[in-house]
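Okay, here's the structure, questions in a sec.
One protein chain omitted, others in place.
== chain A ==
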Amino acid sequence: MSVSVLQYCSTTFAITLLAPWVPVVGLEIHAQISSNSKLFSGSQVQFAAPPNSLVSFFDASLPGTLPVLNRRCVEAAVMTGLALNCSINKKSLFDRKHYFYADLPAGYQITQQRVPIAVNGSLSYSLCIDNKMSQMVTKTVRIKQIQLEQDSGKSLHDDTRSQTLVDLNRAGVGLMEVVMEPDMCCGEEAAAAVRELQLILQTLGSSQAVMSEGQLRVDANVSVHHPGEPYGVRTEVKNINSIRFLAKAVDYEIQRQIKELESGRTILNETRAFDSKLGCTVPMRDKEGKQDYRFMPEPNLPPLILYDAKSLPANMNHQQVVNIDWIHERLPDLPSVKRAKLVERYGILPEHSFTLLNEDGLSEFFEDVIKQTQMKPKKVIGWILKDLLSYLKKHSLTVKESPVSSFLLADLLNRLEEKEISSTAAKQVFAELWKGEGKTPLEIVKEKKLQLIQDQKDLEQICQTVMAIKAGNRKVLNKLIGLVQRETQGRSNPVLVKQLLEKKLSE
């Protein structure tokens, strides 16, 4: 299953010649709002707290308790809506969605079914063609809506003892459900769109959006049809917990549907789970059967009214209102703007700006290095992407965890720029720095005798030696071998060096 996404896409294309299939992918993404307290209660929000330690009376649905909307969650949703080019509804409504489940204490979820807080947006994302970083295309997916809703608790099924354990810590945490229109056609597009959304959310701070901690959950709606025909029956793929798996799950599902249809079978409108170990989707044990959620207006929450500079009532307590314009003015630079600025300011390639932003903290690291070095940004970027990033990847570390700080790297690059060391030596110093032994580049250079030989007499002597050999004086060859040994710190095989030198000199 390690076949790349694009191979899938081209397979699809190959089949097209016989019986064309158009895959359609839409996404429903739940992003947990980064806030101190829950959407409708004062309980704290915290990942991996002891079970049921963050549960208010409301979260446990004790009779008589009422929801009180968390202003921070509203602001996070407005921010996200603005960042995704949505129109923000000045009046939105809350609804109850009913179903019985052990981790849903009230028997309903408060959500925004009728009038959500933000609608009609768009998200631009880029992806590379044929896995070539140099060939990037930008695509756009429409955002249908963003709605505020409560998270559920967690059920842990213990099948051996046939019991279910419930943890309500997550129950009532604020979610933004971002609904993306079915504008995508393969796993890689879906993955790129989600990655861009993730970056936006993290930039805004509206969600930490860490998929492995469940702060970003993606469900994919997949169908295939022939061009000119209505969309096919779709399946919903759940249980996708990384962006890489999203691409795999979507592509698997597209291929599965095509195979099914081409063998004359039909697609069921069902929910499927992605099995990351097997790399395929499997029908989910339908926990609720066909559900009628019996939506109803939430009677305990008045309509959510938002203001802008024009509609803001003069006598209103500012603590009580959310001002869309105020939030708009304070939006941070979004990833697309950040990338453009990086390209413009430092003259780096656009694809490099993507890599810089894709790694959390990498663009900041890059800019920190730039500030502390005379080396041209175009050269610095090579060090960042080729050296630092590959070391990080190799050791599965984040930028923050890098043993080489921006200060040390800048110091090293300055020595390189001032020709104190050669670029080969610099790489050696970097490798030493990575060990994190607390040595400075200078100390390493001295210790390892990596200084560039700058002394004119020394160099003249070496050159003379070479000339002498060229002239036929084979005795000085030993001197040359000595120099190679010095350069390689005695690790080179003298016999081999001698053979090589003799060959080179006779050219």
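Just so we're on the same page, a contact is a pair of C-beta atoms (placed from the backbone, for glycine too) under 8 Å apart; a residue touches a chain by one contact, two chains touch by 3 or more; residues count from 1.
Just so it is clear, contacts and distances are computed from a predicted model.
Mind telling me which option in "Glutamyl-tRNA(Gln) amidotransferase subunit A, mitochondrial", "Autophagy protein 5", "Cardiotrophin-like cytokine factor 1" or "Ubiquinone biosynthesis protein" is what UniProt lists for the chain we can't see?
Listed in its UniProt record, the absent chain's protein name reads "Glutamyl-tRNA(Gln) amidotransferase subunit A, mitochondrial".
Of the residues A:A49, A:V68, A:I129 or A:L496, I need the one that contacts the missing chain.
Counting the whole complex, the residue in contact with the absent chain is A:V68.
Have a look at A:K91, A:R265, A:R294 or A:K393 and name the one touching the chain we're not showing.
In the full complex, the listed residue that touches the missing chain is A:R294.
Have a look at A:P283, A:P302 or A:P494 and name the one touching the chain we're not showing.
For the chain that is not drawn, the touching residue is A:P302.
Could you list which residues of chain A touch the chain missing from the display?
That gives, for chain A, the contact residues 57, 60-69, 96, 98, 100, 102, 105-108, 164, 166, 292, 294-296, 299-302, 320.
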